[in-house]
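Every protein chain but one is kept in place in this view of the complex.
Chain lettering (A, B, C and D) follows the sequence in which the chains are written, and residue indices restart at 1 in each chain.
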Amino acid sequence: METMFGIAVDGVAYGMILFIISVGLSVTLGLMRVVNLAHGAFAMVGGYVASYAAQTAGLPYGVALVVAVALTVLAALPLERLLYRRIYGSANELAQVLLTIGLTFVIVAGINYLFGPTLKRIPLPELLTGTVELGPKAIPTHRAFVIGAGAATLLGLWWLLERTDFGIRLRAAVDDPAMAAALGIRTERLYLATFALGTGLAALGGVLGAELLPLEPYYAIRYIVLFLAVVAVGGAGSIFGSAAAALALGIVDTAGKYLIPNFGEFFFYAALILILFRWPHGFFKGRAA
Amino acid sequence: MPTDPGGKSPGSLEVADLRAGYGKTLILDGISFSVPAGGRLALLGRNGVGKTTTLATLVGQTTRHGGGIRLDGVELGGMSSSARAAAGLGYVPQTRDIFKSLTVEENLVTGLKGRPRCALEEAYTLFPRLGERRRNGGGDLSGGEQQMLSVARALLGKPTVLLLDEPLEGLAPVICDTLMAALSGLDMTVVLVEQQVDRALEFADRVVFLDRGRVVHAGPAAQARTDTALLERHLGVVLAA
Amino acid sequence: MTALLEVEGLSKNFGGLQVASDLSMTLKAGDRCALIGPNGAGKTTFVNLVTGVIPPSAGTIRLDGRDVTRLPAAERVRLGLIRSFQVARLFKSMTVREHLELAVLQRDRRTFRLFATVARTAGLADEVAELLGSMGLTPVAHTAVGSLAYGQQRLLEIALALAMKPKVLILDEPAAGVPHSESQRILDAIDRLPEDLAVLMIEHDMDLVFRFARTIVVLAQGRLLCSGTAKEIAADPRVREVYLGSRTNAH
Amino acid sequence: MTSVAERDGKGGAMTGHPPLAARRELDWIGIPLIAAAGLAAYWLLPDDLALLTRIAASALFVLSLDLVLGYGGIATLGQAAMFGTGAYAAGIVAVNWNNDPFAMLAVGGLAGGLLALVTGALILHARGLTLLMLTIAVGQIVQEVANKARDWTGGSDGLSGIDPAPVLGMFRFDMFGHTSYLFALAVLVVGLVVARRIVRSPFGLACRGVKEDPLRISAIGGSPKAYLVVLYAVAGVFAGVAGALTAVTSGIVGLDSTGFSWSAEALVMLVLGGTGRLYGAVIGTAAFMGVHHVLAANDPYHWMAFIGLFLIGIVLFLPGGIVSGVERLGRLRRGKEGGA
Partner (left out) sequence: ATIKVGVVAPFSGPYGVVGKTFREAIEIYQAEHGKTIGNDTVEFIYKDLDQANPAQSKALSQELIVKEKVSFLAGYFFTPDALAVAPLIDEANIPCVIFNAATSAITEKSPRYVRTSFTLWQNTVPLAEYMAKQGIRKAVSAVSDYGPGIDGETAFKTTFEKHGGTVVDTIRMPMKSTDFAPFMQRIKDSGAEAVYAFLPAGPPTLAFAKAFNDTGLKAAGIKFFGPGDLTQEPDLPALGDAALGITTFFNYSRAHDSAKNKAFLAKHQEMFGSTDTVTFSSVGAYDGVHVIYQMIRNGGGKIDGAKAVDSVKGMSWESPRGPLTIDPDSRHVTQTIYLRTVEKVDGKLENVEKEAFPNQPDYGYKLGK
């Protein structure tokens, strides 16, 4: 019983971190239909900016977080104008893959050049170190904080995308850009805004998840499969789906590692196959075809 | 005619020597016509002569190679599609172009152009069918329902010029009646492309015939209706008495 | 004559919505039947049920005496139950010719030949040429379908259906998007079909319906409203009310 | 009534689709051209046979990816599963039983084909992102199995000690790589010829149909999944042979040969060259590995940035891959000749 509880708590804690670093991809991939393999790169850039802001410039954690998100978004906007804009549309999937891989390579090389190949960290404030007791389990305070942040992100996004005209217009613009434009929807600005949202979320995830996925130049490539798994299981574009998927995968992974550590990896991917077999469109039927 | 004489209602459309196509392929080879504010123009012609292309060019979905499009004296040619919509164009494409992943209601919301949500009732009054299906996915609708949705979506934005590409296709005859009646009651400029020539001519006050990307005849609709030779020549059809 | 298609008690609901309730109908060899009804009456759904695109909630479907209710769509096609789509559904980057080649090869189950050559498949070229000719598509044989005018795509839809040598042919609004001047071509093609097959057509263009149909079935709100000859239907006040409106006349 | 066909005939000719015809032509001279270029490289770059051999073997692998992706529309990032399985199978057979290179190729192809057949039947009902993820998962599981079966595969140390017998009992695989290269080139050319045959067969036509619209295929009586599974299995044979070829020519198989990054790299090479054209696979592979080799030799630290920029440039200025650029050139020239 205690074991189960332990697995559940650790699993949820891990799952929420997975959610927060993957949900940005769900936005770009599911809502904008851009197979943005550079998602990890944006997360990494966010993390590095935060690391730099906190360690070298000595800003407090919260400020560093905001600066990181803002700067990453600012840096990504020209990329949207110059590169992404040309590859929107599902006919371009392969071009998207190629372009975003290329972009990832460039960012990896750039980060490597600027910050060197060694691991970087974002120092945590006093407040977020230590542990919180949860019955017989102790979980790190930082993770509890991430869980909270994840929940807030979840609700905020859901409201934005499902309950506002912005969400409707965005989905319309993705569904059929030409018709949306003919209805007076300014698709370009909408894409720009959504792209900014996606990158902002990536950066947020990069910063908050840095304790688990340490920052180094290869971050951008190392974890992309993990992000894709969450989005695929959740159903691309579904915010609740991503959350459910992240939690499910977090728990599966934790259970596998705890119960049969020697076959942990095997267990994780076998579970992934089973889940996708049962829900071929993800938990919450994805928007991307 | 419903337009009040000297009325200031906007919506005069002027198309001059329009040349356009898809990429490098030229389909429209110098098309000119004009519709006064509140006027109704039927744009007719055989299969593949460029009717759809003409409307698509007006809303900015093709490659324009030359010529001008003026709405109340303002040149639209260089504007983006969305800016033209903001300037007052409304469009019902031949392929309907429903947002398949949005619900019926969400589809209608995209057409509101800033009007309050309660305006949606107008659409449901015109097509009660849509009201019944408002929570359905747009892609799940039947062919005719999609057509209604497409028309309703365009009407909700209260355009000054409405461009209709075969709006009756796939609609049951009774619904065609309803729709044509509703369109007749509207106070806006309309350009109509339609295969049901009799209904189109009944509705319009002027008619333009296209062939291979050119205007081959322009004149009053009433005259065309009775001119069987004209119809035979440009459409290959004979209207039932 | 033998019943080619027998549908009994067919029902379907999407969530709470009853789109087909207890539909029964029989098509015999030589039948030329039109299915009409208001928008959203369930005509396309009926076709989808019969052809196996969606599973029914209840009811049975028999093709040539054989129960096909549980058979997958492709299997029914192989048994000769062919449809065309309401909205043209074609392979955009393939040429007109390739479409017909594929259909004929598929019909003859020659598509799993990995090391044969399409161009040298016996008899294929002739049959395809004939099909192209019958729909007036010969001049565009080598055009990719994506750049065809919509009307021509519709004609290709029909040609594809014919290529399958159907026993039962279901045409969902075959003339939608085809101008009146050309819908005759479709009727001509149907007229040339062998007498021993059954054709069911869904169409909102009453001119076409009255010219084509020997019998008409009217659907409304997922139910059978009535059926009969063109004259009877045109005169039926219920049909006038829910569907035809006041303008339409039978010729 | 005027004949519609006549008018539309004109329209048809206007909007006619030259790429297809152009593609066919190039496709025919493509294979002899590749064979000739391969032989020329043998004489011109005798010191670089190690690289050339790897390019040839990799091109065969990328070709297998082209079959599934370019002709079947199967988005996969797990093609290396078949490559690795073929390589391990060939290696294990060579180490334990029979080290004849042809036997190794046969075993590799068989293993790759079988794995593809089984996993394909399991996962090919899915589409898009889901399918992508499933292929990745299969790849990861295969890698994990290879890692765990240390006794057979050497685990993470790699399966070493593969010493293939001389080709036809005459040509030894020496360190200068003459035999390796010519052998690999020959296998690649045979692979191209077979692939070309398949692509132009009725089966290939059906697969193109499935790629565009699987539902429409079932509406003419075909089973999209059956086509895809067979195609996947056929491509699995190609990938398995490519893996075995790598085992033959390098004498070692590592876990990386089943890995995600190898699959991803193949995808990059394919898209670079151009999908849906067989020789695009070869050109893409040669371009990518060649550029990598040159850049990595000159500046091993930052080749990545260059490769990245190269990829971006391709997407922006040469969508459709290098081959589409070649075709465009070809068409331009033909156009001029026609005009003259």
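Keep in mind that, in the parts below, a contact is a pair of C-beta atoms (placed from the backbone, for glycine too) under 8 Å apart; a residue touches a chain by one contact, two chains touch by 3 or more.
What you see is a predicted model; the values in this text were computed from it and never measured.
Visitor: For the chain that's been dropped from view, list the shown partners it touches.
Guide: Taken over the complete structure, the missing chain's partners among displayed chains are A, D.
Visitor: Have a look at D:T53, D:S201 or D:T285 and name the one touching the chain we're not showing.
Guide: Touching the chain that is not displayed is residue D:T53.
Visitor: Among D:T246, D:T275 or D:S324, which one is in touch with the chain left out?
Guide: From the options D:T246, D:T275 or D:S324, the contact with the absent chain belongs to D:T246.
Visitor: To test your reading of the contact rule: which positions on subunit D touch the chain that is missing from view?
Guide: Its contact residues with the unshown chain are 47-51, 53-54, 144, 147, 150, 154-158, 160-161, 163, 174-177, 246, 250-257, 261, 296-297, 300-304.
Visitor: If you put the missing chain back, which residues of subunit A would it touch?
Guide: 3, 6-7, 10, 13-14, 17, 112, 116-121, 123, 131, 138, 140, 142, 211-219, 222-223, 226, 250, 253-255, 257-258, 261-262, 264-265, 268
Here is the rule we go by: only the chains that are shown with their structure count from here on.
Visitor: Find the chain most remote from subunit A, comparing centres computed as mean CA coordinates.
Guide: Computed centres place C farthest from subunit A.
Visitor: Rounded to a whole Å, what is the gap between the Cα centroids of subunit A and subunit C?
Guide: 47
Visitor: At least two other chains touched by the same residue of subunit B: list those residues.
Guide: 46-48, 236, in rising order.
Visitor: Send over the residues of subunit D in touch with two or more other chains.
Guide: 1, 4, 8, 11, 15
Visitor: Within the complex, which stretch of subunit B touches subunit C?
Guide: Where subunit B meets subunit C, its residues are 22, 46-48, 52, 94-95, 129, 133, 140-145, 147-148, 166, 169-177, 195, 197, 235-237, 240.
Visitor: Over in the complex, which subunit D residues touch subunit C? Could you list them?
Guide: Interface residues on subunit D, with respect to subunit C: 1, 3-6, 8-9, 11-13, 15-17, 20-21, 197-198, 200-206, 208-209, 212-213, 215-223, 227, 230, 234.
Visitor: Quick check on the complex: what are the subunit A residues that touch subunit D?
Guide: 29, 35, 83, 86-87, 92-95, 97-99, 101-110, 112-113, 221, 225, 228-229, 231-233, 236, 263, 265-266, 269-270, 272-273, 276-277, 280-282, 286, 288-289
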